[in-house]
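Reading through the structure tokens given below for one structure.
Excluded from the complex is one protein chain; the other protein chains are retained at their positions.
Here is subunit A:
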Amino acid sequence: MTVLKTSMRNFFAHKGRMALSAVAVLLSVAFVCGTLVFTDTMNTTFDKLFAVTSSDVTVLPKAAKSDDTPQNGKPESVSASVLERAKKADGVKFAEGAVSSMNVTVVNSHNKNMGSTTGAPTIAGNWTRNDLRSMEITQGHAPRGPTEVMVDADTADKHHLKMGDELRTIAVTGDFKAKIVGIATFKVTNPGAAVVYFDTATAQRELLGATGRFTQINLSAASGVSDTRLKQNVSSVLGGSGSFKIQTEKENSDENRKGVGEFMNVIKYAMLGFAGIAFLVGIFLIINTFSMLVAQRTREIGLMRAIGSSRKQVNRSVLVEALLLGFFGSILGVGAGVGLAVGLMKIMSSMGMDLSTRDLTVKATTPVVGLLLGVVVTVLAAYLPARRAGKVSPMAALRDAGTPADGKAGLVRGLIGLVLTGAGAFALYTAATADKASDGSLVLGAGVVLTLIGFVIIGPLLAGGVVRVISAVLLRMFGPVGRLAERNALRNPRRTGATGAALMIGLALVACLSVVGSSMVASATDELDKSVGADFIVQGNQRIVPQAEKAMEATPGLEHVTRYKDLEAKMTSPDGKVDDSGITAADPSYAQDLRRKTTAGELSAAYGKDAMSVGSDYAKKHGVKLGDTLTVAFKGGATAKLKVAAITDDDVAIDQGARYTSIETMKKYLPANRIPPNEIMFAKAKDGQEKQAYAALKKSMEPYPQYQVRDQTDYKQELKDQIGQLLNMVYGLLALAIVVAILGVVNTLALSVVERTREIGLMRAIGLSRRQLRRMIRLESVVIALFGALLGLGLGMSWGATAQKLLALEGLKVLDIPWPTIIGVFIGSAFVGLFAALVPAFRAGRMNVLNAIATD
């Protein structure tokens, strides 16, 4: 009982000293809880949406998948007769045919894409009774003829669409225009899809290119008939489920949800991973805090021991304090987490993904997980300092306390650290020299973890040397104040080591990713320079519809235009093995657009009649030689015998392993309505007309804003921007860990200042000015920060370089170390040090000299 009381008193007496540790716990827990609340809320939003968009029973074509457009770009459909048959099933209240396609783009009269910018689909369909469950018409009326369209209110708001405005819908069957006659508002949160409705005939004609077909049949159950019952009835009327997919409301929304859920899980675990890194960094902060508290309280603990407290009691009293810290930090963290989730939703909304706080979902497990994680991590982190407290001898009570003994880094620690670092370095070396990327990745992971742990362990030993070097370069110019700062940073290497290590973790990841990212850009640029011969590349998130293809071909100033289609096909090699990774059909000019080395034959020959090429890996694996004949079964078409006319070298990043054949050959085996739209298209300008052609091409593609037209320079820039954006996002997430590490530096300094109160008083008494004192503390902080940065950047760059060596097998051939970033981070760390020292230095400067000297 007394133990608890002392712990409580100590905790509240020193709550100021624990404040930053509590903030670290708070931040990490908040990130975990925020992630959980955010992803749960997203799931709730989709659940609600799918629950109202699914009818009681749905009949779908057999092959339909919710997230997949079929090869030819038109949705799979069923005949209208199915609707008539289904209507006759027992228990059907009403049935209706629905048409819906996600393979469309809707633009306004200025050719501006009305779709979401966040990756949510544009959905075009007919207006059905089922839609009334999720939406209501708030303006105008439902579409009644071929020139009428209704749009959802969110899209109308976003793009300032009014009644009477004209929208053009671009589908694979062609473009068509319609005027807005109605606006429908979602009754649940629509996370961002743009939705347009036509009348049934228009939808069938324009989206499916056929009358009398539906993409799904929606059935509503009569009262007293369960969904399952109705499904059985419908199934028997339609002659079994053999030719259709028949789903109850639950099955349908579950299937829809599954795709979203998987995506959400990826986001969730990625974010939790970053929260984990923040926790890891927070551990260092907590260890440092408790080590310092124990050190400062040595005399008091000695007294407790002298008057009869057992080791265990002392030990426990420290752990109880940790428990309290973890508890309070986590409680606040859970609250902050909900706030964070709301903030994230606001950010998503501003980016065009609508989420409503009405759907805010805080599951009961969320606070439990947050609290448990926070408390357990804190108590575990405090375990070592607590054990050290238990080891304090009763004699400590009698000794003159002065400043706590300076911790020395031990030999055993050094050995363990060196062994781990060595093992890690060996693993990295093995990974760098691995023959196959898949073999090396695990070893790379082991190397990263081992070197990280190794560095954390030998950090205190390295602190001595590294700090001296940094000081020699940097601090000497600050004279005696610099020397004092150096000595202070060196006096407790364990503390400096742990503080620096916390920063090291975050910066190592930043350095590693920046090296990989910049190598990716450099490698891609290198390969593009070497192999891409096309002047222009046209591509978008909708496959290139025939009308856009025609517009492109009609562009003046082009020497050639290349079509490129990915085909599903099963290929049988002479050794009897079947491979279903498909085949690429392109125009012969593709051989100029993407120059590829061959190990046998001429690439242009692959575009000959009934000819093809294969990749060298495939050829080697299946013993395929030039002139061999492969059996290629085109999906939805006939089976062809194609002669191997070229074998391409697979030591590339673009089109690695691709098989090529000509579009002419493909046309022989695939019926016209099965030929897919182009995946991507290339063009080459006539000599000397590059500039005009680029402008002309952009102009002719203007009606199709879903496609980006880029020349090589823009393409490279875009690639760079994309990787840069991705990196920035990851840096943003790593910022949490770095913030916690900076808090750690602040924490160490603040506690050191408290611990050195008497020294500070003495120095002030003998003439150290406030400015000099503040500078001394700032410099110490800068040295600690630079120590962490140096270790982190060094470690991270070696990880990055290893990863590049490993991924060279996958085409990441060029190692590019982004020195501006690395140097920027290093210099930035110095500023972080300055920043972290602001408050501790200010407080030290404000200390009353006499009180400081008198402090025990």
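Quick note on the criterion: a contact is a pair of C-beta atoms (placed from the backbone, for glycine too) under 8 Å apart; a residue touches a chain by one contact, two chains touch by 3 or more; residues count from 1.
Throughout what follows, contacts and distances are computed from a predicted model.
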Among "Rhodocoxin reductase", "ABC transporter ATP-binding protein", "Glutamate transport system permease protein" or "Acetyl-CoA C-acetyltransferase", the UniProt name of the subunit that does not appear here: "ABC transporter ATP-binding protein"
Touch with the omitted chain, as defined above, among A:239, A:273, A:343 or A:480: A:480
Looking beyond the chains shown, say which of A:23, A:207 or A:763 touches the absent one. A:763
Residues from subunit A at the interface with the omitted partner, ascending: 400, 402-403, 406, 479-481, 483-484, 487-488, 490-491, 758-759, 762-770, 772, 849-850, 853
